[in-house]
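Encoded as structure tokens, here's the structure I'll be asking about.
The complex appears here without one of its protein chains, the remainder shown in place.
Moving on, here comes chain A:
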Amino acid sequence: MTRLALLPLIFALPLQAGEIWVTNEKDDTVSVIDTATLTVTKTYPTGERPRGITFSKDFKRVYICASDSDTVQVMDPDTGEILHDLPSGEDPEQFVLAPDDRHLFIANEDDAVTTVVDTQTRQVVAQINVGIEPEGMAISPDGKIAITTSETTNMAHWIDTSTHSLFANTLVDSRPRHAEFTADAAQLWVSSEIGGTLTVFRTADQSEIGKVRFEIPGVNQDLIQPVGFRFTPDGKTAFVALGPANHVAVVNAETLAVEDYILVGRRVWHLAFSPDFSQLFTTNGVSGDVTVIDVADRAAVTTIKVGRFPWGAAMRP
């Protein structure tokens, strides 16, 4: 079949090429997607059940939570070689790299602790007791506050990174999965998978500002389970993955109103922007693929097959 449509597509390609790294939970691999050609260019083996993934600031190292191997792996992104493992505590699921590019804050789902690891000395610096089944991790842009959300306690735990102690706990809706500070650090957003909401807190006094609720015509409310989300660089819009609702919601970050729903693959977990923020990549767990969203058009462009049960996503320019 002749693809007459290919010609305009070539001109529409983003100027700034990059890569999206996706962890495949069931395949124990990472898939590397080229953002210019929208194809999988490389697949590297990892430890068991890779989930959270993030790059060092210079993009020379990639950290991967290998949950069932009970370790955080450090990979050379140019060769796919595992350089070494980091002590992580049991069952690391998500983590966040501090702005100092050195300390990893890791949620240990089975142990109800948050582990702080120094990536240079490869030593555990601290273990902080949090609620049951910690999962979501966030750190404020100035590095002073770390957040752990606990799935069963239904709380966001506020950690003072200088003392490694909790200074506040705030209740959110059922099963919080992901947390993120806004770029100006003024707000903390937390997604609640079973509650089906996002809770927005004021960072200064940890008070609740509001909630984002979702409703998709023709989709049962039980299926709307917000998980991962990302803010656009201007801070005006948030894209929220809605799990088995198979949609990504576009939320106005100022009014907290949902402006759009974009159809993606089955059970969408996490998201990553392309380097120029023109495209958004979603990991669709059950359908085993990644949907590419045109950010300006707010429309799905294409879907790329990756490994089984893709989970985390991270961008590398």
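One rule holds for everything that comes next: a contact is a pair of C-beta atoms (placed from the backbone, for glycine too) under 8 Å apart; a residue touches a chain by one contact, two chains touch by 3 or more; residues count from 1.
Definition applied: contacts and distances are computed from a predicted model.
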item	value
Hidden subunit of the complex - UniProt protein name among "CDP-glycerol glycerophosphotransferase family protein", "ABC transporter ATP-binding protein", "Mycofactocin biosynthesis chaperone MftB" or "Transport permease protein"	"Transport permease protein"
Contact partner of the left-out chain, one of A:Val32, A:Val96 or A:Ala300	A:Ala300
Residues belonging to chain A that touch the chain removed from view	1-5, 8, 216-219, 223, 245-246, 263-266, 287, 291-292, 300-303
